[in-house]
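Right, I'll just put the structure down here and ask away after.
The complex is shown incomplete by one protein chain, all other protein chains being positioned as in the whole.
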Amino acid sequence: MIETRTDLAMEAFENTDGGPLPGVRVSHWEQDGIEITEVVVTDNEAARQLGKPKGTYLTLESHLLKERDPDARLAMAALLGEEIDRVLPEGDGAGPVLVVGLGNRAITPDSLGPGVVDRTLVTRHMLGGPLKGNPMESVCAIAPGVLGVTGIESMELVEALVKQVKPRAILCVDSLAARDSRRIGSAIQLTDTGIQPGAGVGNHRKPLTAQSVGTPVISVGMPTVIYAATLAKDAFAWLNARTGDGDAHEAALEDMERSLLEGELGDMIVTPREIDSIIQDAAGIIASGINRALQPRLSDAEIAAMMD
Amino acid sequence: MIETRTDLAMEAFENTDGGPLPGVRVSHWEQDGIEITEVVVTDNEAARQLGKPKGTYLTLESHLLKERDPDARLAMAALLGEEIDRVLPEGDGAGPVLVVGLGNRAITPDSLGPGVVDRTLVTRHMLGGPLKGNPMESVCAIAPGVLGVTGIESMELVEALVKQVKPRAILCVDSLAARDSRRIGSAIQLTDTGIQPGAGVGNHRKPLTAQSVGTPVISVGMPTVIYAATLAKDAFAWLNARTGDGDAHEAALEDMERSLLEGELGDMIVTPREIDSIIQDAAGIIASGINRALQPRLSDAEIAAMMD
Amino acid sequence: MIETRTDLAMEAFENTDGGPLPGVRVSHWEQDGIEITEVVVTDNEAARQLGKPKGTYLTLESHLLKERDPDARLAMAALLGEEIDRVLPEGDGAGPVLVVGLGNRAITPDSLGPGVVDRTLVTRHMLGGPLKGNPMESVCAIAPGVLGVTGIESMELVEALVKQVKPRAILCVDSLAARDSRRIGSAIQLTDTGIQPGAGVGNHRKPLTAQSVGTPVISVGMPTVIYAATLAKDAFAWLNARTGDGDAHEAALEDMERSLLEGELGDMIVTPREIDSIIQDAAGIIASGINRALQPRLSDAEIAAMMD
Partner (left out) sequence: MIETRTDLAMEAFENTDGGPLPGVRVSHWEQDGIEITEVVVTDNEAARQLGKPKGTYLTLESHLLKERDPDARLAMAALLGEEIDRVLPEGDGAGPVLVVGLGNRAITPDSLGPGVVDRTLVTRHMLGGPLKGNPMESVCAIAPGVLGVTGIESMELVEALVKQVKPRAILCVDSLAARDSRRIGSAIQLTDTGIQPGAGVGNHRKPLTAQSVGTPVISVGMPTVIYAATLAKDAFAWLNARTGDGDAHEAALEDMERSLLEGELGDMIVTPREIDSIIQDAAGIIASGINRALQPRLSDAEIAAMMD
């Protein structure tokens, strides 16, 4: 069976037949109106089966985000901030946090990362001497795939910068592909596993992980697309479930899947028409969560005044 | 049967059962390596059946465009220029041609029109006195949906401008939706029927036609998306054809179609991942065709020097 | 004596020898830490002498703006809002207010108008039926000189739009030239006289006034440049004052002025290096004042939520 592509660990788990999977611990709860799913992958065999490396994956979901509900937005930013704070290594003046906004600004559904970088409070250049007494933590940010950097892969540029600024942690933001279109604009995944090759809307060719750069890498992402092949497969699954003649179609389906994935559909993306405003909204929420987590001694109003 | 959405008249015709349709004349030929399909809709009943108003629709196709073949690009620009020249009313100093680039620059697959406007040779502001002796024709251009104009519908702004500049013809450029994903980036449609409500990736709410503005409206478009609902329907059709049990699925299919079109998929678009560079290429080709047609007394080199 | 160019009526008055001028009434006061100068030009001879048409010119100044003082920013936005409200014709559902952001986004010191348009709460397209009961006033906005509109003069486009949307008032925003460089980024002029030919950094060639469009035109501007010729003249004046041999230099000065104004310096602008951030700040303050004045029944928080 050909795998269905998703960047969300919770969907990769849903894709398995649904029973408990050894090496995977799944929890689900609600807080402040936000549904939270935690998937912890604890052994290599489970990682292989899910196509997700060992680590913790937290998904925060609120379908009110798409309706631009102000309370849901605030709740999401606050909760995301808390969760980022929980996974981030302690500060102690041990170097800045480097925020990396992956993706290409010129391709709307791939532009979440640059959008978040634009809204991140950057302080490293203002902190001349020792940080003692200054309430601000050191933060720098880069959107390596925007125009203005060419002939150099995003991950290469990040690697180069890591050697230069020696961050205590990297916080990556990326546009993701999901399986379920309802998660576009409403789910945010936070993980401590970094970015894997092939992940994200931009299909990164190189990893950005603690192993690849020698620094903890936390990544935050939101689905902005589903793949056309996924959509077609889901349509078949739906039809099969409905007509009940799954067996008869098996050969046809396998044939179809191959042609879908190898043909031009394999490289097409499905996205809401209003993806531009979805991204802008999400970039604001995610940046707000990041700014809260990275600047624990500044109030929201102080952060806003500095970003102005 | 629920209609499958396409902005190409040739696909609307292909959607009918394939036999000759009274009131529609279809011709097909090749020139300079480009496949040309002409659909002429001559009566109202045929217009209703196709969902396309009476008029002439010319589609120029070259699958080499996507491979960025330089000869195919030149041939397409040259042929498009000739065909625009054929449908354009004569100049005679009778007012400028107004090029209207529809669509929203911030949404990649909807940004073809603004991209063409950026590359159009605009001359109206340079032509002070009578045009006699000056080799340039008067051309002005607007991209009404770009940032910088708000609270005013694109079509309202165009109407207002038409009253002000009194153009002898309007040449609209828009991003289109197709049924067949292979036409994205490879087919250009030229028609003398203007823009209908509901057409284009941006789904214009008001018409832009000779009737609505009192000036001939020629429109040029290229498919940049297919609709998710179309894709799902095509997958079913494929499966039906393959398994041969079409009848058994009929109820399921109708049910499915309704849920597809009414549900959230109805508003999702499917687009190639590399849509950004497809649009840039196409904008260059279409603008080159337009500049040739609108400036018959300037050479390519002179146009290039003035655009520089 | 060759005139020194300034778009501020208060500076035009300062340029005269300083005594009372018949037909001009000047008042000066302070409110909330902001210095206010009102110049009322009441007769034609005074208008000719000042180079400013009859009408009321209000200048609000705070040198704390350049230091990005948050209280000064709030005070300025609030006061500007009150003053705009005072000069604006009553609403009564009598058509929208059209905000016109003059200037060219691609030229930093000329980009104040487009920047304000980006931050203006636009509502006209959301107000379908009668306005009764809806707390929002109808507002539309255009930045006619941004890319995307070419071959058509800004003022022509505004004229065309005025005929289309029939606004009850026009509120223009433009970048101005001052004589005193300290007013760059710290002074805002509000006038009921519209825009005169030759005014603004972009040197508009046509007027935008109640006479030219048949609708009241209020204009708001901030100095973003001084002219190089002004600077050179001031240097001479300084030197003359210092050395006391004014008479000896007279012939030289006249000669110099002519060569300055007719030579290439006449078309050069002097601007602070950090003009980009000055414009961004000022655009936020001016838009805030406009939004308050145009939406008297919305709170600041409601406006912010809608702009988000």
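Per-chain residue numbering starts at 1, and chain names A, B and C are given in the order in which the chains are listed.
Going forward, a contact is a pair of C-beta atoms (placed from the backbone, for glycine too) under 8 Å apart; a residue touches a chain by one contact, two chains touch by 3 or more.
All values reported here derive from a predicted model rather than from experimental measurement.
Participant: Among A:Arg124, A:Arg182 or A:Lys206, which residue is in touch with the absent chain?
Facilitator: Touching the chain that is not displayed is residue A:Arg124.
Participant: Of the listed residues A:Glu14, A:Asp69 or A:Glu159, which contacts the missing chain in the full complex?
Facilitator: Reading the full complex, the residue touching the unseen chain is A:Glu159.
Participant: Hey, which of C:Ala94, C:Leu127, C:Ala210 or C:Leu231 is the one touching the hidden chain?
Facilitator: Considering all chains, including the one not shown, the answer is C:Leu231.
Participant: Quick one: say which of A:Arg5, A:Lys52, A:Arg105 or A:His204 touches the chain that got left out.
Facilitator: A:Arg105
Participant: Quick one: say which of C:Glu30, C:Asp71 or C:Asp276 touches the chain that got left out.
Facilitator: That would be C:Asp276, which touches the missing chain.
Participant: Could you list which residues of subunit A touch the chain missing from the display?
Facilitator: These residues of subunit A touch the chain that is not shown: 96, 101, 105, 114, 117-118, 120, 122-125, 138-144, 146-153, 156-157, 159-161, 163-165.
Participant: Can you name the residues of subunit C that touch the chain not displayed here?
Facilitator: Interface with the chain not displayed, on the subunit C side: 104, 106-108, 181-182, 201, 203, 228, 231-232, 235-236, 238-239, 242-243, 245, 248-249, 252-253, 255-256, 264-265, 267-276.
We take it that only the chains that are shown with their structure count from here on.
Participant: Does the subunit A and subunit B pair touch with the same residues on each side or with different residues, judged by whether over half of the numbers are shared?
Facilitator: Same-residue interface.
Participant: As a quick test, compute the distance in whole Å between the mean CA positions of subunit A and subunit C.
Facilitator: Their C-alpha centroids are separated by 45 Å.
Participant: So what's the Cα centroid distance for subunit B and subunit C, whole Å?
Facilitator: Taking the mean C-alpha position of each chain, the two centres sit 42 Å apart.
Participant: Just the number, please: Cα centre separation of subunit A and subunit B in whole Å.
Facilitator: 36
Participant: Would you pick out the residues of subunit A that each touch at least 2 other chains?
Facilitator: Residues of subunit A never touch two or more of the other chains.
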